[in-house]
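All protein chains of the complex are present and in place, except for one that has been dropped.
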Amino acid sequence: MNPLQETFQQTESILRTENANIYYGQFLALKGINLDVQKNKVTAFIGPSGCGKSTLLRCYNRLNDLIPSFRLEGKISYYDRDLYAPNIDPVQVRRKIGMVFQKPNPFPKSIYDNIAYGARINGYKGDMDELVEKSLKGAALWDEVKDKLKQDGRAISGGQQQRLCIARAIAVQPDIVLMDEPCSALDPISTIKVEELIHELKEQYTIVIVTHNMQQASRVADTTAFFNVKVTDQGNRQGFLVECDRTEVIFQNPREESTQQYISGRFG
Amino acid sequence: MLSDNPDSAQSLWGINNDSLEYNPNSNRTRFGIFMTGLVSLFTAIAIIPLFVVLSYLIINGIEHISFNSFFELPPQALTQDPGGFGNALIGTLIMVGIGLALSVPIGIMAGIYLSEFSHPNIAYWLRFATNVLSGVPSIIVGTFAYGVLVVTFKSYSAWAGGFALAILMLPIIVRTTDEALQLISQDIRQASVGVGANDYQTVLQIVIPSAVPAIVTGVTLAVARAAGETAPLIYTAGFNQFWPDLKLQALSSQPIASLSVLIYQFGISPYENQQQLAWAASFILMILVMLSNIVARIATTKRNF
Partner (left out) sequence: MSFTNNSASRTIQSRSAKERTLNTGFIVFSQIFAWSVAGTLIWLACLVGWQAIPAISKFGLGFVFTSSWNPPQESFGVWPEVYGTLASSFIALALSVPIGLGVAIFLSEDYLPTPVQRVLVFLVELLAAIPSVVFGLWGIFVLIPFLKELTPLKSPALLPAALVLGVMILPTITAISRDAMINVPQDLRQAAYGLGATRWETIIQILIPAASSGIIGGVMLALGRALGETMAVTMLIGNANQVSLSLFAPANSIAARLANQFAEASGLQVSALMYAALILFGLTLAINIIAQLLVTRLQKI
């Protein structure tokens, strides 16, 4: 076994996926996934479009429950608890495992209320002004918006909106923040800001990020998981995990040929 | 950055902060169950009037309707005569027919202009005016028709009633035509222009034919609306105990009966035979209106307001 891989397996795992098959109706979107997400690390999901990165990510906070045809086989656990056990409340899960979406989606409310919303519904009893300030600082947005907290959250730039969404997600103090291509709708400067932010956030949070940008994965991620998609005999596009390892390994010395091809752009 | 001390975090976020379990006793869960129950109840409340009204109509209508109802004149008060609504049925058909004759050509042409030829800004304001016209209370439309035609003819008439109905139908037809034409893909227009067709040839021979089902739906809905209207007929068409005179001249000089005005007048009448005829007429009117609505809605999913 590769010495690097040994250290890789030593850290504590916070999300564990075991033999997961994910269906939309009859359609098997992801097959046989086994994957650990390490605590306080940044894990990147990369792979071609349609391989199921978003699908898996949304399983982690049970957001797929909103899709009636969705079905999961296998087990996903958070620490040692089965996230899909019948007594688990998805609402509580989502509060512990937050999400930042591809397109910035601030609520049609003031900047302040965008952040306070999650805290209020989750029964936060502390000083709200303080929490708003802390969260905005945490998302490196405070200096830019501190004079316009009453303004509509949609009235700021796209990059600022995305950081507002990150601030909103961390205001409820989750354990894990899931990010689905958080920079794909942003300009390069905003992208750099969000990437820097991710670096800071991993002190406190575990981050799982989906990205199409190889450089971004290599810049921000400690661990990278490469997914691929194959066409089955019935003509369905079925996603699967190719490999998951430390980012350096994936980018410099991957085990699989297809990974090598994908990261060097010789794919498809 | 955020709270470093787990104990203080715990107290700030309440007791259940770390629990992942479903808690049937939490206020949030209870509130959700309560609200879901409430809106299901509201939905039931909203549906009930439909069934209640329909069932009374069916029960009372069937009890008082007969074959003769279609061919006889309304009964006089204080008789045992059940009578019929023959003249009112014909009157309704005549006035809806006049309404159609006026509103269909104008409405379809206006819809064509809006979707095919107009500048977007002009179209915006014309659509706006169309929608506002459709919100004018029907009694006001009656007042207008009175001022235009009853004053001119110095008599209630089928024309005045039909004119009022036309104004009520017009916005529905304009809107459905406009929307139907907008749904036709641009390719088909370009293909037609590409073989050298003029605008009007393209519209009349290519675009309109593909939009016919939707336009028919709109016209059907307009008929359903017009057939049930009463307010604009009371002082434009008035009421008549006798068979309508179908000569062109009479259509502008004689009041004419209609199902809806008959229901109104006999519904508030104290005489039982007249009240019973009102139920019978309602039953028929309802069948007319419901049928056209259901047919129109099955064809496309359109609303009638």
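Couple of notes before you dig in:
For clarity, chains are labelled A and B in written order, and residue numbers in each chain start from 1.
Basically, contacts are C-beta pairs under 8 Å (C-beta built on N, C-alpha and C of every residue); 3 or more make two chains touch, one makes a residue touch a chain.
Predicted model only: the values in this text are computed from it and were never measured.
With respect to the full assembly, the chain omitted from this view is in touch with A, B. The residue from B:Leu73, B:Leu93 or B:Val148 that touches the chain not shown here is B:Val148. Contact with the omitted chain, checked across A:Tyr23, A:Phe107 or A:Trp142, is made by A:Phe107.
Per the touch definition above, the residue from A:Thr17, A:Thr43 or A:Asn61 contacting the chain not shown is A:Asn61. Checked against the full complex, the candidates B:Leu57, B:Ala88, B:Ala180 or B:Ile256 give a single residue touching the omitted chain, namely B:Leu57.
Of the candidate positions A:Val42, A:Ile111 or A:Ala169, contact with the hidden chain is made by A:Ala169. From the options B:Ile65, B:Val96, B:Leu165 or B:Ala224, the residue with contact to the unseen chain in the full assembly is B:Ala224. The missing chain lies against chain A, touching residues 61, 63, 66, 68, 91-96, 98-99, 101, 103, 105-109, 117-118, 121-122, 165, 168-169, 172.
Interface residues of chain B with the unshown chain, by the touch rule above, are 28-29, 31-32, 35-36, 38-40, 42-43, 45-47, 49-50, 52-53, 56-57, 60, 105-107, 109-110, 112-114, 116-118, 125-126, 128-133, 135-144, 146-148, 167, 170-171, 174, 198-201, 203, 224, 227-231, 234-235, 238, 260, 263-264, 267-268, 275, 278-279, 282, 285-286, 289-290, 293-294, 297, 303-305.
FYI, only the chains that are shown with their structure count from here on.
Chain contact summary for the complex, chain B toward chain A: residues 1-3, 9, 11-14, 16, 18-23, 28. If you check the complex, the residues on chain A that touch chain B are 78, 81, 83, 87-89, 91-93, 96, 121-126, 134-135, 137-138, 170, 173, 203-204.
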